[in-house]
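Of the protein chains in this complex, all but one are displayed in their positions.
Going in written order, the chains are labelled A, B and C, and every chain counts its residues from 1.
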Amino acid sequence: MQDIKERVLKFNEERDWHKFHSPENLAKSISIEAGELLECFQWNNNYNKEEVIEELADVVNYCILMSNALGVELEDIVLEKLKKTEKKYPIEKAKGVSTKYNKFDK
Amino acid sequence: MQDIKERVLKFNEERDWHKFHSPENLAKSISIEAGELLECFQWNNNYNKEEVIEELADVVNYCILMSNALGVELEDIVLEKLKKTEKKYPIEKAKGVSTKYNKFDK
Amino acid sequence: MQDIKERVLKFNEERDWHKFHSPENLAKSISIEAGELLECFQWNNNYNKEEVIEELADVVNYCILMSNALGVELEDIVLEKLKKTEKKYPIEKAKGVSTKYNKFDK
Partner (left out) sequence: MQDIKERVLKFNEERDWHKFHSPENLAKSISIEAGELLECFQWNNNYNKEEVIEELADVVNYCILMSNALGVELEDIVLEKLKKTEKKYPIEKAKGVSTKYNKFDK
C-alpha cells in the first residue's frame, strides 16, 4: 500500500489539492463515493463489474488521503480494529450468523 | 496490503461469514460505515481522532472484502483509476481548484 | 403531503416502476440520493441552491415511496419519532448543545 499511497499523494500535490483535504471533507467524499458504488446495485444485482471497480477505487483513494490527513497507515488501523472485532465476535458465538454483537446471548 | 488482506479473509473464514459478502451486501456495508465515519463530523469539526480512525478502518475492511469478492487487488485498481483521473484532471487545468472536470473550460 | 404522494405514486404506476420499489431498494436509493445531496457541499460551503433543492427533492421522493411500501404516512411517523426524541432530549439537558443523548450526565 505504501507505493500506491505515495502515488496518490504525489498526484494531489501536483494539483495543489491537499488544501481541500481536511478530515471532514474527506469523510464527506468517502460517503459520496460510497453512494456512487451503491448505485451500481440500486435496482438489481446485475452489476457492471468495471463500474463497480472504478467506484471502489474512488472510495479507497479517499481512504488513503484520510489516512494521510490523520497521520496513520491503513494497514495498521485495519489490523488494530480487527483485534477489537475478534473480541466482540468470538468464533463460537459469531460462526455462520450475521447477528450484531450487542444482540448475542449473554 | 497483502498481509492485512489475508488476516481479514482468515477472520471471516473462521466465522463462516463469506456467505454474507456478496458485492451488493458489501456495497451497502461500505455506505453504512461511511455514514458512521461522517457522523464523527456531523455538527462540527471537533472530531475524536480515535473514533475517526476506527470508523475509517471499518470502511477499509469492507473495501478489502469487496476486492476479494471481485477478484481484484486494491492497489491495482487505485493505480488504474489514478491513470484515468490524471487524464481527466491535467495539472494545468486542475491546479489549486476543486472544479469538476466536466466544468472545465474547453 | 397527501396530494404530492398521490402524484408521486401515479407517476410511478404509469411507468410500471413499483416492482422495483422494495423497501430494500428504496433504502439504497435514499442513501444514493443523500450522497448526491452531500456532493453539493463536498469541498466548501458555496453551494448552488438550485442543485441542493433538486437533490433534496430526490431524497424526499424516495422517502414517499418508502412510506408507501411500508403502508405508513410520513407525517405520522415523524410525529411519533418526535415524541420519542422529546423524551431522549429533555430541554434542560439538550438546550444549546449537540451532545448525543447517551453522553448526557446522569
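What we mean here is this: a contact is a pair of C-beta atoms (placed from the backbone, for glycine too) under 8 Å apart; a residue touches a chain by one contact, two chains touch by 3 or more.
None of these values were measured; they are calculated from a predicted model.
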item	value
For the chain not depicted, the shown chains it touches	A, B, C
Interface residues of subunit A (partner: the chain not displayed)	28, 31, 35, 42-44, 98
In subunit C, positions touching the absent partner	1, 3-4, 7-8, 11, 14-17, 19-20, 22-24, 27-28, 30-31, 34-35, 37-38, 40-41, 45, 47, 49, 52-54, 56-61, 63-64, 66-67, 70, 72, 74-75, 77-82, 84-86, 89, 91, 94-96, 98
For subunit B, residues in touch with the removed chain	20, 25, 28-29, 31-36, 38-39, 41-43
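Keep in mind that, in the parts below, only the chains that are shown with their structure count from here on.
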item	value
Classification of the subunit A:subunit C interface as same or different, half of numbers criterion	same
Centroid spacing, where centroids are CA-atom means, of subunit A and subunit B in whole angstrom	3
Distance between chain centroids, defined by C-alpha means - subunit A, subunit C (Å)	25
Shared-contact residues (touching 2 or more other chains) in subunit C	28, 31, 35, 42-43
